[in-house]
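Note that one protein chain is taken out, while the other chains of the complex remain in position.
The chains carry the letters A, B and C, assigned in the order they are written, with residues numbered from 1 in each.
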Amino acid sequence: MGLVLWIAPLIAVALSQFAKKARTLHAISIGVSLVMLVLAGYCTHAVMVAGELTYTIFNGLFLIDSLSIIILDIVTVIYFLTSIYAIGYLQEEVRHGKISSEKLRLYYMLMYVFLFAMVVALTVSNIGIIWVAIEATTLASAFLVGFQNDHNSLEAAWKYIIICSVGIAITLVGIIFLHLSSVDVIQSGDALKWNVLLSEAKHLDEPVLRFAFIFILIGFGTKAGLAPMHTWLPDAHSQAPSPISALLSGVLLNSAMYAIIRCLTIVNKNSGDSQFAGRLMIGFGLLSVLTAAIFILSQKDYKRLLAYSSIEHMGIIALAMGLFTPLSIFAGLLHMMNHSLTKSMLFLASGNILQKYNAREISKIQGLLKTLPITGTVFLLGLLAISGTPPFSIFGSEVNVFISVFNADQAGLGIVLILLLAIIFAGIAATLFRVFFGSADAGQVQPGETNLPGALAICVLLIAIVVTGLYLPDGLKDLFIAARQIVLGG
Amino acid sequence: MSTITYLLLQIVMIILLAPLVNGVIGKIKALTQKRTGAPVLQMYFDLHKLMQKSAVVSDVSSWIFRVTPYIVFGTAVVAAMLVPVSVRILPDSIPGDMIMLFYILALGRFFICLAALDTGSAFGGMGSSREVMISSLIEPSVIVVIFTLGLISKSTSVFIIMETMAQRGSSFIGPVTILLFLAMLMILIAETSRIPIDDPATHLELTMVHEAMILEYSGRHLALMEFGAVIKQMMLMTLMVNIFLPLESFVTVAGFPGVALSLLIYLGKMLVLTVIIALIEVNTVKVRFFSIPNLAALSFILAFLGFMQYFVLGRS
Amino acid sequence: MEHYLDLLSVLMLLSAIMLVSHKRIRSYIRTFRLQAILIAVIAGFMGFESLMTEGSIDILVICVIIIALKVVIIPMLLHKTFANVEDVVEKDFYLNIPILILMSCVLVVFSYFTLSGISGLASGHVNLQVVNAFSVILIGFFFMISRKKAIGQIIGYLVMENGIFVTAIFSTHGMPFIVDIGIFIDMITAVLIMGVMVVQINEKFDSININNLRNLRG
Partner (left out) sequence: MGMFESDSLLCLTIIIYMTAALVALVFSGQQRISILLTQGLCMLAGLSGAASALVFLLSKEEAFHLNLFSSPIPFLSVDIAFDGLAAFFLLVLSMLVFCVSLYSIGYLSHYIGNRNVCAYQILYVLFILSMLLVFVAGNGILFFMAWEAMAIVSYFLVVFESENPETRKAGLIYIVMTNVSAALVLVALMLMYQYTGSFDLSHSAEQIPGNIKNVMFVLFLIGFGTKGGIAPLHVWLPRAHPAAPGPISALMSGIMIKTAIYGLLRFLLDYLGAGHAWWGYVLLALGIFSAVMGVLYAFISKNIKRMLAHSSVENMGILFIGVGIVLVSAAGGAKEVAALALMATLLHCFFHAIYKGSLFLSVGSIHFATHTKNMEELGGLIKRMPVTAVLCLGGALSIAAIVPFSGFVSEWLMYQSIFSSFVLGQAGLNILLIITAAALAMAAALSAGSMIKLYGISFLGRPRSSFAESAVEVPKAMNAGIGILVSLSLLFGLFPRIAVNLLNGIVSDLLGVPIKDQLTGNVLLVSFPLHINQNAISPALALGLCVVVVLLTLLFLRGIGGKYSQRIYGTWDCGFKALTPRMQYSGRAFSKPIKIVFRMFIKSTRELKLVGDAVYHPESIEYNVKTESALEKNVYLPFIRGVSALSEKLKFMIQTGSVHAYLLYIFAAVLVLMLYNRVN
């Protein structure tokens, strides 16, 4: 049943081959995303009951536990909302003759491949396959990034594919050494399986493992957008069509981070403490937040700004994971969810803005609240949420991160972190708040929402982040706690 | 009981004698200038005449303009009630706090300044603007003087301060008191708008401050204004003489004769102070408006030095 | 036969350094093919050995794939893609060739220094081979940075991949089979996509000089 998760996107690819009209394409995409959502729900249920879900075929290659199911749920939910949004978005694009219906099919097929790769990455037990899948996501999304096929998007795509491929290649080195560290312990049958590696962690060859972790961290870190490997991210996220940006920021970064967390778990269990790996994670995390702060302070392009804020939040997550205390891990996982929902909401909203004003420069946008009442409001609240303002969900997880930092007697680190976040807020306020006020020159912009499905989608996301700001369903909380247990090493 | 007698005494001594001071000052100035000068009681005649005249009121002005004279006069009188002419008769139920004394005067000043602006004439505005500057510059030294006196007598109540000074007997002349006296003298001059701060006799827009504010007034309003001003002056002078020249210790007899004697002494002291003020008026000229800050600063420095002296000389 | 492998690994390294010293795109591709052949040989050796000892033909299969992919297909694709610019001499480097070569030697030393700390690859032979292979990775990476044209990046990426593969095969006699297959599929698609993009870049910017791609900054 869970295996349908792998099959469904492939079927969708096949179907969209034969689809004639745009409407059918949209229908297929909604259908498949709905199927994925249902399946994810099923798996979640199964995992909640059994703790993990696996099948005997491919000797247990398919394996989901609470950690992966959380990310998987995020993926499917955001993918679903994005595909709702995409309908309106793409229709608008087609209406303006920006893309032909042929390209529409290509878009959807690439989307399915992207989805497939991502789901595979989250549901397999073999780190090697995870690597393959994540590389595949790069390849699938490279064209999506360059979808507009103008100078900038092409440049972005090129940088994206080059840097990410290199990064992922480096990961491969790490995985080789990971394998090397386990050859004499684990028989070749379940080599590189993270569950086996985890259970055997104590017997792995420590120096090799550490060596491996360096490369894995840098490699997957490149994909997760940790500074200084983040450089592809602002370009790709700002140039990609907004639904893609939403997926990249809300989903792809998480699955890369997921892979890192898996390996982190193994390394820490192997060495018994989080000294070595923790330091690296915290270092990269803090560096990312710092970079984001520098870049946000004087940002001229709102999509880039959002991209940098993704870097910031990935940094926070990495930092939380690096601390490796129960609280910090819980907070980090929570932050992954909150950030994904909020950021994808923002990117979707920015897509509406881009289509309306057809300008990326902040300076060219005015009177947003008047022009796009719904999108504008959501965008404004989203900005507040992303910069950690109560009562939105990100505040909750950020505060928990802070607390765990101070709890670990890292007062200095905590102070730096808090101040950097304050600076980032100041930056966002200073650069971006001006777009909401005043009134757009009636010449080229006429008020009114164009993308109604999109408006619906972002509203759903807004409600989600407001609710999760103060409340978590018990089931979800149990999942997070189980996941925390897993990260802590079972 | 004592309160009633006190009030009566205050009314008689301060309010009724207030215009006389101006008369005396005027006379002394005239004599020093080899003139006969107006009679000492001139101001009484003026007030009487003014009270009978009908008032001319600007059509621009509002009720503020009309009520101000009463407020000014009222506050002056109330203030006068708080400053005993003799420490032998003190009220038991009137709290006379020295800070409050100046804040009561502030009420009057507030309304004078408003009334000056009420008629929409440039003179009024000029006057009140200048008045505000002078008063706010002199205020710090007032408070320092009050605090220092208060520290000496462990209270900021006028009565207690006067009593303590009186009990200190002949040792009243000391560095602290002298410095404070000089500071207070400047405050007095500033508050009563006399030379060198302001010239009550002039009506030249370059120089006038207080006169500019009451320029629009006439008839009984003017009378009340003038009267209020002299009461205020009388009150401040009383304050000074009873604090800085406490000759009570020379009065040995008790009871009514004692009171009478101390009142006589009080009149004597007042005469002395009047002469001092008159001589200052004669021998100095009105300073440039923007040198008034220097005078204010000087008075503040004096008061501050007095304060320092108090601590340096160990609570002398 | 270990010393054969040593020899081959050293040849690998040499080929990598040779690559750094080249200036023409055609010679890039030629050198890459040479390196691919070396890898194929190594894989052949290893595969033969493992066939003898364990009776598994995984590595031989992979050897075949390598020959098919790296020796035949990819160079062909590259030739096709860069047909029009093959003979252009790449002039402007960030650093001149001798210094580049010197730095790649430094990289070899560095990788020896860093790897020598790892007890996991204790026995000297493996150590030597792994060090060589690893240096190939670093040099490939370095090559990517040192060349300004798109082809430079692609070749460098491929060389990295070679190095990684050899490292894998030297240190652990290959990854699990399925992983290897996946890796190859990814690699070929990656190269394909890069190729396509190079074509697009070429027609958009009418040059494959990556330095022109600098609109997105800050």
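Methods note: a contact is a pair of C-beta atoms (placed from the backbone, for glycine too) under 8 Å apart; a residue touches a chain by one contact, two chains touch by 3 or more.
As the structure is a computational prediction, the values presented were derived from the model and not from experiment.
Taking the full assembly into account, the omitted chain touches A, B, C.
When you scan A:Val183, A:Leu327 or A:Leu488 for touch with the missing chain, the hit is A:Leu327.
Screening C:Met144, C:Ile164 or C:Val198 against the full complex identifies C:Met144 as the residue touching the chain left out.
Note on the undisplayed chain: of the listed residues B:Gly150, B:Pro196 or B:Pro246, the one touching it is B:Gly150.
From the set A:Ile163, A:Leu354 or A:Ile386, the residue in touch with the chain omitted from the display is A:Ile163, counting the whole complex.
Residues 94, 110, 113-114, 117, 138, 141-142, 144-145, 148, 153, 210-211, 213-218 of subunit C touch the missing chain (whole complex, contact as defined above).
Where subunit A meets the omitted chain, the residues involved are 158-159, 162-163, 166-167, 170, 210-211, 214-215, 217-218, 222, 228-229, 231-232, 234, 280, 291, 294-295, 297-298, 327, 330, 334, 384, 389-391, 395-397, 399-400, 402-403, 406-407, 409, 411, 414-415, 418-419, 421-423, 425-426, 429-430, 433-434, 436-439, 470-472, 474, 477.
Although one chain is not displayed, its contacts with subunit B can still be listed: residues 48, 51-64, 70-71, 73-75, 77-78, 81, 94-95, 97, 99-100, 103-104, 106-107, 109-110, 113-114, 116-126, 128-130, 132-133, 135-137, 139-144, 147, 150-151, 154-157, 160, 215-216, 219-220, 224, 289-290, 293, 300, 304, 307, 311.
FYI, only the chains that are shown with their structure count from here on.
A centroid comparison over C-alpha atoms places B as the chain most distant from subunit C.
Top contact pair of chains, counted by C-beta pairs, is A-C. Here the chain at the heart of the structure, going by C-alpha means, is A. Mean C-alpha position of subunit A lies 31 Å from that of subunit C.
As a whole-number value, the distance joining the C-alpha centres of subunit A and subunit B reads 80 Å.
Annotation for subunit C: no residues touch two or more other chains. Remark: subunit C residues 117-121, 134, 137, 141, 144, 150, 153, 157, 160-161, 164, 167-168, 171-172, 175-176, 178-179, 182-183, 185-186, 189-190, 193-194, 197, 200-201, 204-205, 210, 213-216, 218 touch subunit A in the complex. Residues 126, 128-129, 131-132, 135-136, 139, 142-143, 146, 149-152, 154-159, 161-162, 165-166, 169, 172-173, 175-177, 179-181, 183, 188, 191-192, 205, 207-208, 211, 234-235, 238-239, 295, 299-300, 304 of subunit A are the ones touching subunit C in the complex.
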